[in-house]
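With one protein chain removed, the remaining protein chains of the complex are shown where they sit.
Now for chain A:
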Amino acid sequence: MSTPEIAPRRRFLAENPSVLWFLGCLALFTLGVTVLSEGFGLALISTSMVKILGMTLCLCLIAVAMDVVWGYCGILSLGHFAFFGLGGYAIGMWLMYARTQGIVVESLSATPIPPTDIEIEKAIASQIFGVVGSNELPWLWGFAHSLTLQLMMVVLVPGLLALVFGWLAFRSRVTGVYLSILTQAMTLALSLYLFQNDTGLRGNNGLSGLQNIPGLDHVPQSALSLWFFWASALALGLGYLVFAWLVSGKFGSVIRAIRDNEARVRFLGYDVESYKLMIFTLTAVVSAIAGALYYPQAGIINPAEIAPIASIYLAVWVAIGGRGRLYGAVIGAAVVSLASSWFTGGGAPNINLGFYTINWTDWWLVLLGLGFVAVTLFFPRGIGGLFDMIVRKP
């Protein structure tokens, strides 16, 4: 048998012009925000707005991951925000520990006798856990002193959870709505667990002060916000590129086939479960990375962040944006999450009807619900589908 010659494969980007378009738009957006920001340029965009935009980019990244797992592979996971939250907690532990350590060491340096390591650790523990009535550092925080180790936790903890959960669920051939319910149960259980005070993650207080980066006290928030904004843009760009490559070619063909008829794919000899597990775990890890970039910008994380509703919103963003196309997920996440903070943050003026005043803080969810129904009925391909009318897919 002769070795098959490798055909000159047409370049991936040449075959997928939308990826280049997206990356171009993202780069322009990043540049524009930078120039207009307080930290570097014209100060037309406030620091808090830069943070909101940076956080939105992280939400876009998890939406892209959701689109791959749901829109391409057909697994309607309603639990991906659990991975997002775990990523946030993992990085938050280091941020909080290292910052408290800095404060403790400084305040103890005034004492005549230099404090021992054990004294410092005790002081850190009572600083962090005093709020839940404890002064012991839980075993969970064993790695919290090291940024490298906690960064590994960002990937490993959600990755392992997804791997074990996915393995159990897919091996038992749990599919469709049953799988969705199972993922909801997972994120609910995790959230309820974290709400308890004795779990070592400060219960409903969560982790706070995450916007202060240890060792970077001299850098103003206006600059820090930009750094995180750039990091988020880079993560979104890279994540988009990786996923776009993943869903192109034969691998993409197989996972779309699994979405449409997984039994048939089995009879072609593909082990459907391992494909699903791979996609589920990979998207969970990307969600966790998005979370690890999001929460230092948000400044605080608590168990309410991974309540079941968060993951449902994620599915709504992707549905509104248009699933089965990655830029659709980005559009959906950006439009809906920005609109949400505008409406609920008091940005939208209340409408006085004389007999009744529409207060958007209360009515935003109604509007979102109507929007969701309208998109489902009239634009089943979502906002992203509108692009198809302009550019015909090859």
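Simple rule for what comes next: contacts are C-beta pairs under 8 Å (C-beta built on N, C-alpha and C of every residue); 3 or more make two chains touch, one makes a residue touch a chain; residues count from 1.
Quick note on the criterion: contacts and distances are computed from a predicted model.
Comparing "Urea ABC transporter, ATP-binding protein UrtD", "Sarcosine oxidase subunit alpha family protein", "Cobalt/nickel transport system permease protein" or "2-ketoisovalerate ferredoxin reductase, fused gamma and delta subunit" against the UniProt entry of the hidden chain yields the protein name "Urea ABC transporter, ATP-binding protein UrtD". Check A:Phe40, A:Phe195, A:Trp227 or A:Phe251 against the missing chain and you find that the one touching it is A:Phe251. Touching the missing chain, out of A:Tyr270, A:Trp342 or A:Phe379, is residue A:Tyr270. In the full complex, chain A contacts the hidden chain through residues 4-7, 9, 246, 249-251, 253-254, 256-257, 260-261, 263-264, 266-272, 274-275, 278.
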